[in-house]
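Single-structure report; data block below.
All protein chains but one are shown at their positions in the complex.
== chain A ==
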Amino acid sequence: MPVWAELLIRVVAVLVAFLTLPLIIGQAEHKVMAHMQGRLGPMYAGAFHGWAQLVADGIKFVQKEDVTPREADRAVFRLAPIVSLLPYLLVLLVIPLGPHGLVAQPLDIGLFFVLAVVGIGVVSVLMAAWSSANKYALLGGLRAAAQLLGYELPFVLAAASVAMAAGSLSLSEIVRAWQPWWLLWQLPAMLIFFTAGLAEIRRPPFDMPIAESELVFGYMTEYTGLRFAFFLLAEYVGILVIAALTTVLFLGGWRGPFDDAHLGWLWTLLKIFAVAFVIIWIRVSYPRLREDQLQRLCWLVLVPLALAQLLLTAAVKLAL
């Protein structure tokens, strides 16, 4: 197979995953959240239990007027939704789905790349917030900036712990080195990574930057139509990315009960959806954290814990 054909297949596969998996997660969120609240959720779109609800939503958003406020910084305002979406698409490139190079772009410094690219999220939020020329957007954006910068630290430290344990920054190598007993050894790191990941994608209970009851819709207040849909899509892709990273780093990626060589992709997907379910579950169960509680949790709980985990990892690694 020529190089360009293989490249094309890989890129198209990632694009398809980028466009379908977040929709599946979004639909699951609709239905799971509804049933957890004793409701049915969407039932009409697509005739069978509202399976086409998000497609219908997308069509609706496309039809809406694309408004740019007069006072807005037009170029930045229009660019922000794309900047929020693109990093997640890039992250999907390096996430291994299965063994034997079943990954769009194997990268030796995959973990480093992922953490760097996910960090771009804060830029898009600040772009949206500043350029909107709206006080709610600005408040939301500043909250988001404080939150994202704060949670970046435990996020990276927890990831560093597992990288240290595996002795590699390549995501595939980390999965290959993973042992079931790491579930216990890296448990604190996993919880810290997962919690910080939730905060990174601004999911409830860490949705203080959006806080619709006080800030309208935070940095997304001024957005309409397709640009708003991009932000929403970015949220669902964010769930996918955090679920996939948790799976790959801490849950053993493609390692399953049997036949990893052929069914690895299935184990990975199953784990991703299980983690995504937990993300939705947490959203339904917990109220939003107040801004000071949010920062306290980050700096006084997660960061010290992550440092302690790093110490533990190093100690165990040296002892072995």
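Criterion: contacts are C-beta pairs under 8 Å (C-beta built on N, C-alpha and C of every residue); 3 or more make two chains touch, one makes a residue touch a chain; residues count from 1.
What we mean here is this: contacts and distances are computed from a predicted model.
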The complex has one chain missing from view, so what does its UniProt entry call it, picking from "Nitrous oxide reductase family maturation protein NosD", "ABC transporter ATP-binding protein", "Sulfurtransferase" or "NADH-quinone oxidoreductase subunit I"? "NADH-quinone oxidoreductase subunit I"
Of A:13, A:36 or A:133, the residue touching the omitted chain is A:36
The listed residue (A:217, A:265 or A:281) that touches the chain absent from the view is A:281
On chain A, what residues meet the omitted chain? 32, 34-40, 43, 281-282, 284-286
